[in-house]
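Data block below; observations after.
Heads up, this is only part of the complex; the chains shown haven't been moved.
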Amino acid sequence: MNFTPASKVIVQGILEPLGKFYAPLMQEYGTQIVAGVSPGQGGQILAGIPVFDMLEQALPRVGTVDTTVIFSPPYAALDAALEAIAVGIRQIVLISQGIPPLDMVHLIRKAEATDTLIVGPNSPGVIVPGQMLLGIHPPELYRPGSIGLLSRNGTLTYEVAWTLTQSGFGQSIAVSLGGDQITGSTFPQWLQILDEDDQTDVIVLVGEIGGDYEETAAHYIAEAIDKPVIAYVAGRSAPRNRRMGHAGAIIDSQTADLGPDLGTAESKVSAFKRAGIPVADRPSEIPEIVKRILKTPARKAI
Amino acid sequence: MDLLEYQAKDLFREVGIPVLPSQCIERPTDLKALKIPYPIALKSQVYMGERGRVGGVRFVSNTIDAIAAAHSIFNLPIMGEYPKVLLAEAKYEAQQELYLAVVLNQSIRRPVILGSAKGGIDVRTAIDAMQHVVIDQDFSPFYARRLALKMGLQGNLINSFSEIVERLYWLFSDKDLDLVEINPLGVNAKGELMALDGKITVNDAALGRHPALAALDNRPRKFVLDRLPDSLTTIDPQGQIAVLCNGAALTMATMDLISQSGGKLLHYLNIGSETHHTWQPETLCDRLEEGLTMLAKHKQVKTIFVNIVGGTVKSDRIADSIARFLRPPAPTRTVSQELKISRGTPLPKLVVRLLGTDLEVAKERLASTPALVMDDLDSAIAQLIALTKK
C-alpha cells in the first residue's frame, strides 16, 4: 500500500460527470493528480489537470504513477483497469457501480497475477484524512487519527467516520470494499494491511447483511490480526432476502461451511462475538467501545 | 433477471446442449397444431420453482387429454403465479438423473460448477450428493472432468458430461449469467445426455450488453441502476413511518435505529449512492423530491424520516428539493404539477437529518415549512418517534 501525499494519481474517466465533479475536489484535498484520461477527449484540461486519450500518452510526461481512480462507465471499467495494469499501475480504485461481475472475476485473476491492489467497484474509494482522497468520501467528516475504518458501503461509512470524528477519534484511513456483488479486494486483505500499518491503532469494521464477508472477516481476525477490532453490522431489521427458490436453496447450502443462516445479521454478529470482537449496537456506540478498548491493553500479545 | 424454462432451453439449443423437441402453447387450442408426437409433457412456464410437486407438469397421450390438462395448468397458480405460456415437450426415458449448475460465488469471487449424481425433483438428495469445483483460472474442460470424477461418473460418461459442462460454462460466461442450472440432466440407456429442465438467471448489471436477453422479460426489474424502484416493500403492515436515505447500508442502519427505538416502519426508500458514473448533484436532488412524493402517496405514512449523509451537495439545494415537495410550486413546472394532482391527502410530517452540509443554511431555507431539521442522528430519531406517536 502506498497512499502517501507524495504518491502520484491518475483519474480515468475524468470527463464523466462523476469524475468531472470529484477530480477537482480530490485535488483540492491535496491528492497529487498528475493527469486524467478520457478516451476520445484527449487534449482538454480540467481544473489544471491535463486530459489524455490513453494512459500511455500521459506516463512519459508525468513519470511513474502509483494509483488510478476509475470513474469510467461500467462496461468500460474492466478495460480501463487492464490498461492501468498494462502500464504498471498497481493500485486501482474503482468508483463506478454496475460493472458486470464476470468482468470483476477477470480483473481479479489479473490483479492476483500482477500483485495489484483493487478497491471497489461501487465504492467511495479511499481517504487518508488530512493527506489524500482517492474517491468520493466527503472529507469534512474525517479527521486525521489512528482508527482504520473498513466497510463495504458508502454513506454509512461517512456516518461512522463522523461519529468517530465528533468523539475525537480521527482516522488513519478509511476504505470501502464497495457494494457490488464481486469486490476487487476482501476484508482479510485490508485487515492484514491495517494490521501492519504504523498509523493504525484500532480497526473499525462496518458490516452489513448479505454474503459472508463479515463471517470470513471474523474468522480471519481471530486467526491473524493482532490489533483491536470493533465491528458494527447494519440490517438487523431488514426483511429477509428473497431466496432464489429451488436452485437458490441448493446453491446457498454450498457457499461455505457457515450454516444455513449465513448472511443474516444474527449470523454476522454471532461470528464476531465468537471471535471475541466487540459489536456495537448503533453507530454512536462505536466511539464508546473505542474509548474502552484504548484504556485496556492490546487484545493479543504479539 | 430470471428466464423461463423454454427461454433457457432456447439458449441451450443455441450452444449445442441437447434438449427435447418442444413447442410453446399460449392457449389450449394451440395443441391442435402440435408437431411433436404423443405422449408429451405439458409444463407450466412460471418463474417459481417446485411446480412439479403441485401439478404444474402433466403427461398426456392425446389431444383431448392435452387440451383438458392445458386448461387446468393455465388456471393453476404456482406460489401465486399464473403461467402465460406452457411448454409441450416430448417424453424422455432417463435411466439416471444428474444435477448440474454454474454459479458465480460471491465469497470465492469465482464461478463454481456444481454437480450431483442424484439430480431430479428431490432437492434434498441432490444436495447431499453435491460436488463443486471452483473455476480458479480461465475455464478449460479439465475443470469439468474434475467435477465428473468427484461425482463418481465413469467411462465415456465422463467425456459426454464434461462436454455439456463446457458448453454450459461458455453460455454462463458469454451471457453474463449469475446462475445456470440443468436439473435433471437425464442420462438414457445409451449413455446419452439430455437437459430436461433449465433455469437461468442473467446478471442485472450486465443486461445492457445483452439486449436480446433483456427483451425476454418485460416485468419491472428488481434491480435497476440509477433509478428509483417501481414499487415499495412493506415492512410492518401496521407501521406509520417511512424512511428515505441515500445508500443501502445507511438505509438499513437507520431502519435498525428506528426499530430499536420502538418505531414501526411501513416503507423505506433508498435514493441511491453516488457511484454511478453519470451522477451529478442534480441526481440527488431530483430523486429526493421524487422519493418523498412516492412515500407520501401512501395514506398510512404519518412521518417521513429523511437521512441524507454526505456533504458534496450543497445544503441549500437539498433544502430546496424538500421545500419544493412541501410547498406545491408555481404552475409553470409541469412535472410538479402532476405530482400535485396525485396528492390526495395531507402531507406526512418530515424529520430531516442532514450530515455534512451546512445545517444552518438548510434550517433557514426550511424555516417556513413544518419540516424539522437536525444533525444528530440519535436525537433526530427520538424526535421522529415522538412525532409519530402524537
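Chains here go by letter, A and B, matching the order in which they are written, and residues are numbered from 1 within each.
One rule holds in what follows: contacts are C-beta pairs under 8 Å (C-beta built on N, C-alpha and C of every residue); 3 or more make two chains touch, one makes a residue touch a chain.
Given the structure is predicted, the values throughout are model-derived calculations rather than measurements.
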item: Number of copies of each distinct protein chain, complete complex; value: A x2, B x2
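Definition applied: only the chains that are shown with their structure count from here on.
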item: Separation of mean Cα positions, chain B and chain A [Å, integer]; value: 26
item: In the complex, chain B residues that touch chain A; value: 48-50, 99, 101, 103-107, 109-112, 114, 123, 126-127, 130, 132, 137-138, 173, 176, 178-179, 181, 183, 199, 201, 203, 205-206, 208-209, 225-226, 233, 235, 245-250, 252-253, 255-260, 265, 273-281, 309-312, 355-356, 377-378
item: Residues of chain A defined as touching chain B within the complex; value: 13, 16-19, 21-22, 25, 71-75, 95-102, 104-105, 108-109, 121-124, 136, 138, 140-141, 151-159, 162, 178-183, 186, 206, 208-209, 211-213, 216, 234-239, 244-251, 253-256, 281-284
